[in-house]
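In this view, the complex is presented without one of its protein chains, the others remaining in place.
Naming follows writing order (A, B and C), and every chain is counted from residue 1.
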Amino acid sequence: MSVATIFEIALAAVVLGLGIWTTAVRDTYSATVGFVVYGLLVALIWVRLDAVDVALTEAAISGGLGGVLLLGAAARVRDAGFMAAEAPGKAARVSAAALSMLTAAALTVAVFLLPDSASTLAPAVVAHAWATGLTNPVTNVLMAFRAMDTMLEKVVLLLALVGVWSLARDSAWGGRPGPRHQADPNGVLVFLARLLPPIGMVVGIYIFWTGADHPGGAFQGGAILASMWLLAIMAGLTDTPPVNRRRLRLLLVAGPGLFLVVGLGGLWFGAAFLAYSPALAKPALLLAGTPERSAQQ
Amino acid sequence: MNDFLIAAVGFILAMLALGLVSILRGPDNTDRMMAAQLIGTAGIATLLLLGTVGAVPAAVDVALTLALLATFASIAFVKKGLASLEADGAGSAEDK
Amino acid sequence: MSLARDMITIIAVSAGAFFFLAGTVGLLRFPDTLTRLHALTKADNLGLGLVVVGLLPQAASLREGLKLISIWLLGLLAGATVSQLIARTARQSERAK
Partner (left out) sequence: MTAVRVFGVCAALAVGLGLFGLITNPQPLRKIIAFNILGSGVFLLFGIVGRHGAASGIGNDPVPQALVITGVVVAFAATALAIALLLQLFQRAGSATLRNGAPRSAGSDPPGG
């Protein structure tokens, strides 16, 4: 057994231990903290699996937006002291454990029995990279070869946002989705919120830009930009835009809309692939960012 | 060289795991929130070494993202579930 | 030349690992939240800095090196901010008790 294998086993053990702790711990808030840390550690596994694009997505989402969303919800739900939910009976627990173990065992067997020569589309992706001029294969797949998925994903984000907005109280409808945050103007938080966003914007745009040739891309960069926006909101430096502002809505629809226009244009001009447009950054930022913010209403 | 580096990664990972055990066990949530900060230091160090060992240069970008967002979980903890807390008059230190 | 670089890496990364050890010992041994916070944000950030210094000679280009250094600077900023925020909350919840 090599040193690297020992390290891999250790990493897997740490991640799994954290997962078990997250599932087993009594306090919901602790479980949420455990899950956020779990998400960040999973990014390490992705790096080890040589899937840095995914690692970036995982880190950007669970470290920024997702973590804040879950922790905020956990704090609000916990403070009301409703924890009297009754657990299922012993028989149910035992059968659930049996079912889970069976599933895990079946998946383990499947992993060990993976065929040696797996069918893969990787050579095809590499062979057609000339069509886009980009050298990051993952970005090629996302933006060109499977652009349909990405477009529908943006639609899903939009639907989630509409769903979150629709859940707002009637009195709040059409207004700002959450209360304005306030913080001590001379406090540490405001200091950080003034210092970090400029740096974060540079990093976010860099991650987006480098996505053409190296791991990175619009989602990861967009998530970072949205996190920076969220930081400014949490420090009370800026406010969430009102839901009924026409410009915001147009901007949100522009994401999938742009995809549709580019796709239809490709069809019209007889080109085989959707082109990659840098204009996607802003809609991606908004689409990734706004559901989260409004969920905190 | 690579063997030394991966041994160092393993060591730092072990320290990370021990730290996590100590922090997550901790008496209250203030201790538990430090776990996110632990990822912000030991986790990033692991990631950087891992990138060098596995010849994955882009791991540095992941580390950059983690470092940038390292404060977020703690801020969410400090701000807590704002709306309900402020209504109860139990806002945190940073809230006026 | 390569030997000298490797030496720097080995020495600095070992020193960094030592400070991570110190930080973890602090987490395990210190009695209350504030002292543990101190161990975490000070010792571990020094460890991260030393690991970064150790990896600098291995960096492929100037850009990689600058990225490494900025990671450490961001880590320092995060450590300073987080310790302030958490310490304040810890003190407040202690007063409330």
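Operating definition for what follows: a residue touches a chain if its C-beta (ideal position, glycine included) is under 8 Å from a C-beta of that chain, and two chains touch if they have at least 3 such contacts.
Please read these numbers as outputs of a predicted model, since none were measured by experiment.
**Q** Using the whole complex, pick out the displayed chains that touch the missing one.
**A** If we consider the entire complex, the absent chain touches A.
**Q** What subunit A residues would touch the chain not displayed?
**A** Interface with the chain not displayed, on the subunit A side: 2, 4-5, 8-9, 12, 15-16, 19-20, 22-23, 28, 31-32, 35, 38-39, 42, 45-46, 48-51, 53-54, 57-58, 61, 65-66, 69-70, 73-74, 76-77, 80, 82-88, 92-93, 96-97, 99-101, 103-108, 110-112, 114, 118-123, 125-126, 137-138, 140-142, 146, 149-150, 153, 156-157, 159-161, 163-164, 167, 169-170, 217, 219, 288, 291-292, 294-295, 297.
We adopt the following convention: only the chains that are shown with their structure count from here on.
**Q** What topology does the chain touch graph have (line, ring, star, complete, other)?
**A** complete
**Q** By the contact definition above, name the pair with the higher C-beta contact count: B-C or A-C.
**A** Answer to which pair has more contacts is B-C.
**Q** Taking each chain's centre as the mean of its CA atoms, how far is subunit A from subunit B in angstrom?
**A** 18
**Q** Measure off the straight-line distance from the CA centroid of subunit A to the CA centroid of subunit C, and report it in whole Å.
**A** The computed centroid separation for subunit A versus subunit C comes out at 27 Å.
**Q** Any chance you could list the residues of subunit A touching two or more other chains?
**A** 188-189, 192, 196, 199
**Q** Hey, what residues on subunit B touch two or more of the other chains?
**A** Those would be 16, 33, 36, 38, 57, 61, 64, 68, 70-71, 75, 77-78, 93-94.
**Q** Please output the residues of subunit A touching subunit B within their complex, sorted ascending.
**A** These residues of subunit A touch subunit B: 3-4, 6-7, 10-11, 13-14, 17-18, 21, 29-30, 33-34, 36-37, 40-41, 43-44, 47-48, 50, 52, 55-56, 59-60, 63-64, 67-68, 71-77, 79-80, 178-179, 181-184, 187-189, 192, 196, 199-200, 203, 207, 210, 214-216, 220, 224, 227, 230-231, 234, 296-297.
**Q** Of all residues in subunit C, which touch subunit B in the complex?
**A** Where subunit C meets subunit B, its residues are 6, 9-10, 13-14, 16-17, 20-21, 23-24, 27-28, 33, 36-37, 40-41, 44-45, 47-48, 51-52, 55, 58, 60, 64, 67-68, 70-71, 74-75, 77-79, 81-83, 85-86, 88-93.
**Q** Which subunit C residues qualify as touching subunit A in the complex?
**A** 74, 77, 81, 84-85, 88
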